[in-house]
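One protein chain omitted, others in place.
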Amino acid sequence: MTWLPAASDTAQSVDLLFYSVLVLTGLMTLAIFALMIFFGVRYRAGSPADRTNPPPRKKWLELGWIFTPLAIFIGIFVWGAVVYAGFYRGGPDDAMTVFVVGKQWMWKAEHANGRREIDELHLPLGQPVRIVLSTEDVIHSFYVPAFRIKQDAVPGRYTSIRFTPTREGEYWLHCAEYCGTDHARMGGRVVVMAPAAFAQWLERGNQNPSLASQGFELFRRLGCSGCHVNSTVHAPDLAGVYGRVVHLSDGRTVVADEAYLRDSILLPKRDVVAGYEPIMPSFQGQLDEGQLSALITYLKENQ
Amino acid sequence: MTYVLTWVGLMILLALTCASSYFPMGNWNSVVNIGISCAKGLLIAVFFMHLRHAGALLRIVAIAGLLWLGILFGLSWSDFGTRTLSPAPWVAR
Amino acid sequence: MPTTPFDSTLERREADLLGIWAFLVTEVLFFGPLFFGYVHGRLTHPEAFTAGSHHMHVVLGTLNTAILMTSSLTMALGVAAARGGRKSLRTWLVLTALLGLAFLGIKASEYWMESSEVAQASGAELTFYFLYFAMTGLHAVHLTIGIGIVAWLWRHASRYGAAYHSPVEVTGIYWHFVDVVWVFLYPMFYLLQRYSA
Partner (left out) sequence: MTWGYLGEGYTLRSWLTTHDHKRIAVLYMVAITAFFFLGGAAAALMRMELATPAGDLVSANTYNKLFTIHGVVMVWFFLIPSIPSVLGNFLVPLMIGARDMAFPRLNLASWYIYVLGGLFTAAALIAGGVDTGWTFYTPYSTRFSDTNVVLVIVGVFIVGFSSILTGLNIIVTVHKLRAPGLTWFRLPLFIWANYATSLILLLATPVLAMTLTLVALERLFNVGIFDPALGGDPLLFQHLFWFYSHPAVYIMVLPAMGVASEIIPCFARRTVFGYRFMAYAILGIASIGFLVWGHHMFVSGQSMYAGMVFSMLSFLVAIPSAIKVFNWTATLYKGSIYFSAPMLYALGFVGLFTIGGMTGLILASLALDVHLTDTYFVIAHFHYIMVGGSVMAYLGAIHFWWPKISGRMYPETMGRIAALTIFFGFNLTFFPQYLLGWLGMPRRYHEYPPEFQVLNLFSSAGAAVLAIGYLLPLAYLGWSLFYGKRAPANPWQATGLEWQTGSPPPQHNFDAEPVVTRGPYAYDPVR
């Protein structure tokens, strides 16, 4: 029965929190059990213990055991929330982004340079990584026990989680949200390698074009360039759109982030840019998650 | 007869809400609509449903349902309302 | 029939009132998820909901609201008549049932007229139509049950007088609840940005 390795920065802080809360609650539990056994033995029926006027209530004792646990609980809550925020708040932005798409009963990962793998994920040691999750069918959950991280992939939007592998080796990858027949078989391996070995591995393997170039190819094939690139059709110019503040026709202003780009592709009539007609067709169902993230990466890098 | 008066009040409020939707007031339209609907609901509850001289227990029960709906809407707003605050998944720059 | 667990009819009436009000709490929460879906849909897809709302027949909707509120009036007068033991209880009950049926008639015609538009709705507008049919449909079912109970009361009207009238009162409260639900449904579906229709 091997003990669970702590292979990421979050793992260490989660372990510390877990063992301290375990010790605390364990002591409280043992104290209650000891009291119950002690009272059970001391005051068992027929024992000669002194039973004069058993106290029906003790104000200060009862208030004490309300506010003491409350203080302890608030402490545990704050500690847990701080560590939790580390998973999501954007840390130093040198995090390497890996797109992972959950599909019924397999994980498809794709690195920024287009290197693809199924049910496998190679990560460099010591480099913060952000996993961006999406799913093509039901809800899956990307769970690596050794890193103590878990994040559901929800259909219709992106979710992400951020951590830094700190130990080389192979660790289990599981799907933690029930997703059908082979939910139990939907998993694989996460391999943490030395940065040099990882860079070399990234270059080898099936050489498909980088994500951005795939995005550009889609941008032409699906006819986006027909309207959005110097054409007669009155459509917003998309060069450098990522990060810009966009004024919408109904007066709202939105920052053009990934969610906005994604929604504009799938549900164009929802956030129409001011001064334009809602004539753009929806691409709902024509693009799978992998192609969608490729297109969005292209729009991001087409500064 | 208080009932007939209540009915007249309801009719006026109906006309008001219908008319108000023809003035472009942006978000205020739905605020006015909800306000008038609450007013109508209150009128019906107090006069027609005899909450006026009903005991405190019945009044609490009447409010409990709406209060619990408020919990559902309020606390889930803490999720839907703040989804845009936390940075988008890819925020890099 | 076992003896009722109560000592006096007064005690029984209080229990019946508490019972119906507790039941109305469950009804409010039964409609809850639909309102929740509506609010979420409205906030995330305002333009689709507005478009859907413009396909609605405002005149019929407003007329229906007026009809239902009038039926609330006749029901309230019926309950007052029952309390006073007056014979006019029967007429008020008949009026209430007829107004209810009128409401259902208009609703049915609306459904028939709108069914053609639903065919080519898509995306969030389809959700608007789904919520419209689900909520007004559920409301119509409750109204039909209400009309059934009023008809049953009408047949046994002779039984109710100053001494024993809690069934009429309970039905009255249920009827008014159904009216209040419609009061909220009406602006939600019919009056979305009418100015830009």
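A few notes on this one:
To keep things simple, chains are lettered A, B and C as they appear, and every chain counts its residues starting from 1.
The rule is short, and it goes like this: contacts are C-beta pairs under 8 Å (C-beta built on N, C-alpha and C of every residue); 3 or more make two chains touch, one makes a residue touch a chain.
Everything numeric here is computed off the predicted structure, so don't read it as measured data.
Taking the full assembly into account, the omitted chain touches A, B, C.
Here one chain is not drawn; of A:T181, A:T232 or A:T253, the residue touching it is A:T181. Touch with the chain that is not drawn comes from one residue among A:S13, A:Q127, A:S213 or A:S249, which is A:S13.
Think of the hidden chain as still there; on chain C it touches residues 2-3, 5-6, 11, 14-15, 18-19, 22-23, 25-27, 29-34, 36-37, 40-41, 44-45, 48, 123-124, 126-127, 129-131, 134. As for the chain not pictured, it touches chain A at residues 1-4, 10, 13-14, 17-18, 21-22, 25-26, 28-29, 32-33, 35-36, 39-40, 43-47, 49-58, 61-62, 65-66, 69-70, 73-74, 76-77, 79-81, 83-85, 87-89, 104, 137-139, 141, 143, 145-146, 148-152, 154-157, 159, 172, 174-185, 267, 284-285. Mapped onto chain B, the footprint of the missing chain covers residues 57, 64-65, 68, 71-72, 75-76, 78-80, 82-83, 85-86.
By our rule, only the chains that are shown with their structure count from here on.
For the pair chain A and chain B, the distance between C-alpha centroids works out to 37 Å. Chain B and chain C have CA centres that are 17 Å apart. The set of chain C residues that touch two or more partner chains is empty. The set of chain A residues that touch two or more partner chains is empty.
Every residue of chain B that touches chain C in the complex is listed here, in rising order: 3-4, 6-7, 10-11, 14, 17-18, 21-24, 29-30, 33-34, 36-37, 40-41, 44-45, 47-50, 54, 57-58, 61-62, 64-66, 68-69, 72-73, 76, 80.
Those residues of chain C that touch chain A in the complex are listed here as 44-48, 123-124.
Put simply, chain C touches chain B in their complex at residues 17-18, 21-22, 24-29, 32, 35-36, 39-40, 43, 58, 62, 65-66, 69-70, 72-73, 75-77, 80, 169, 172-173, 176-177, 179-180, 183-184, 186-188, 191-196.
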